[in-house]
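For this depiction, one protein chain was excluded, whereas all remaining protein chains were kept in their positions.
A and B label the chains in the order they appear, each numbered from 1.
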Amino acid sequence: MNEWERMLALLGVGVAALVVLHGAGALLSRRRLGTAEVRGAEHAPPVGPFTGGAPPAAHAFSRFHVRWYAVAMIFLAFDMEMLFMYPWVRVVAETGTTAVVEMFLFLGILFAGVTYAWREGALRWS
Amino acid sequence: MADAWWSVLALPVMLVVAACVAAGFDALLGASAAYGPAGSVRVWGTRAATPLREARRLLGQPARRTKAADTALVRVGTALLPTAALLAGAVLPLGFTAVSDPGVGIVWFNAMEALAWAAVWLTGWGPNAALSMIGGYRFLALGLAYELPHMFALTTAGLGAGSLRVGEVVAAQEGLWFAVWMPVAFAVYLLSALAMAFWGPFDQPVGADAAQGAAAELSGVDRLVFFGGRWLLLVVAAAFSVPLFLGGGHGPLLPAWAWTVVKTAAVLALLIGVRRALPTLRLDRFMGLAWMVLLPLVLLQALAVSVVVVLR
Partner (left out) sequence: MELRTVLLVAQPGTTEIRLAAERELRRRAWPLAPSPAAADLLILCGPPPIPTPPWLATLHTQLPPPRTLVALHTPDQAATGLLAHPVHLEGQGAEHPAQRPAQRPAEHAEDEGHSEHAAHEEHREHEGPHSEHGEHGGHEDPHSEHGGHGQHGGHGDHGNHGDHGGHAGHHMEGMAERGDDRDGLRLDRWELAYGPGLADWPAGLVLRVVMQGDVVQEAVAGSVDGVPGSGAAYWHEPWLRAARGAEVTCGEAARRRCGARLDSLGRLLAVAGWADQAARARRLRDAVLAATASRPVDPTVLGALSALTRRVRRSRTLRWLTRGLGQLPAARVRALGVSGPAMVAASEGAGDVYDRIRVWLDETDGSTALFTDTGPLPPDSAALPQHPPSAPLLAALPEMLAGAEFACARLVLASLDPDLDDAVPAPAHAHGHPHAPAPAGSGPSHG
């Protein structure tokens, strides 16, 4: 097996283990409660969501107010930067000073953006 | 690079055993706070076995659905958590051999660990319940806070070795551990290890205030898989700090595999202890800290390391 085939094999083992676990759960619950009751539970109507007892007026599936969306935008910029950073790691020693200067100039510019966002209050929302 | 095919089977077993031991240790700490010191060895043993008994209880619990839930998403979300931990664990060397040691091992770890974002959010969204959805979204906010410092900590270790292959990062620490000359990256990595397993002060996605948030509607095997997966993730995150910063299997006297186990256990104990010392950090407060303190610190660390690498 090469290095990636091993990953695939590991994935297979993990998925198999999860399937076995769910199967064991089904078996054990039948042994503990009896098949009839487990089947009854499986066909029971679904329960409402828990908020402490009272039912909600609407579905929870909704457009959630994500108040950190500005952070998500800055994050994306930095995350793209990581695409360059990983390969850069391997060539710093060969390329020398130029590589360091270029990368940290780039990071400095990005971080200036973060500082601006911070001063605008994008990192605090509550 | 290991040639033993059976390591593919051994790794999951070892991770599960490590997770059980860690959970037992955590249960002991929790019980001594909640019930006082254990009076006898029997009590001590019962307390340490609580996670296993809880697992057994959940395994025998039939499924339960919430109204208009997206059950498939919940299944995928919960299953993704242990799967991500397992796949990230593939690059963990025990001693000097890992299941797999690809040339981009650090990136692989990063990519797998980031699947937790999807896992927790899907688990939170699926049940169509307010509290679990709040919890799921909290993990995304947590991810935005911890992931960048985390990635810079990872790259800093790679930078020190000039390689993204985990085996070469370990080899580069034969003389001096990276934790010694890049302490900030190490500290930031440990913080982000807590965060990626939404553990300790970063447990807001499954916070007590929201009835365990993303996990609020999980029962039975789904619950077991979710929280078991979280333990695996914590173990893997702690274990990865060993090859990255603590010299992997290097050390005197003991064989390499024993050093890996000892160092992993020490880091894991530290991470478990931290949770007991601090209340949950709210993300609206932590976000600023992560971006304005942790990020510049770890960037400066990366700069310092790259200067050393160039001058070397």
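Definition applied: a residue touches a chain if its C-beta (ideal position, glycine included) is under 8 Å from a C-beta of that chain, and two chains touch if they have at least 3 such contacts.
All values reported here derive from a predicted model rather than from experimental measurement.
Only one of B:Tyr137, B:Trp177, B:Trp259 or B:Trp291 touches the absent chain when the whole complex is considered: B:Tyr137.
Touching the missing chain, out of B:Thr83, B:Gln212 or B:Gln301, is residue B:Gln212. Summary of contacts with the chain left out: across B:Pro62, B:Gly77, B:Pro102 or B:Gly247, the touching residue is B:Pro62.
Residues of chain B that touch the chain left out of the display are 29-31, 33-36, 46-47, 50, 53-54, 57, 61-64, 67-68, 130-131, 134, 137-138, 201, 203-204, 207-212, 215-220, 223, 276, 278-282, 284-285. Mapped onto chain A, the interface with the missing chain covers residues 32-33, 37-38, 40-41, 44-48, 50-67, 125-126.
Just so it is clear, only the chains that are shown with their structure count from here on.
Separating the centre of chain A from that of chain B, both taken as means of CA atoms, is a distance of 13 Å.
Residues 1, 3-4, 6-7, 9-11, 13-15, 17-18, 21-22, 24-25, 28-29, 31-33, 37-38, 41-42, 46-51, 56, 59-61, 64, 66, 68, 71-72, 74-75, 78-79, 82, 85-86, 89-90, 92-93, 96-97, 99-100, 103-104, 107, 111, 114-115, 118, 123-126 of chain A are the ones that touch chain B when the two sit in their complex.
Residues of chain B touching chain A in their complex: 1, 5, 7-9, 11-12, 58-69, 79, 82-83, 86-87, 90, 99-102, 104, 106-108, 125, 127-133, 137, 140-141, 144-145, 147-148, 151-152, 155, 158-159, 162-164, 211, 216-217, 220-221, 224-225, 282-285, 287-288, 291-292, 295-296, 299, 303, 306-307, 309-310, 312.
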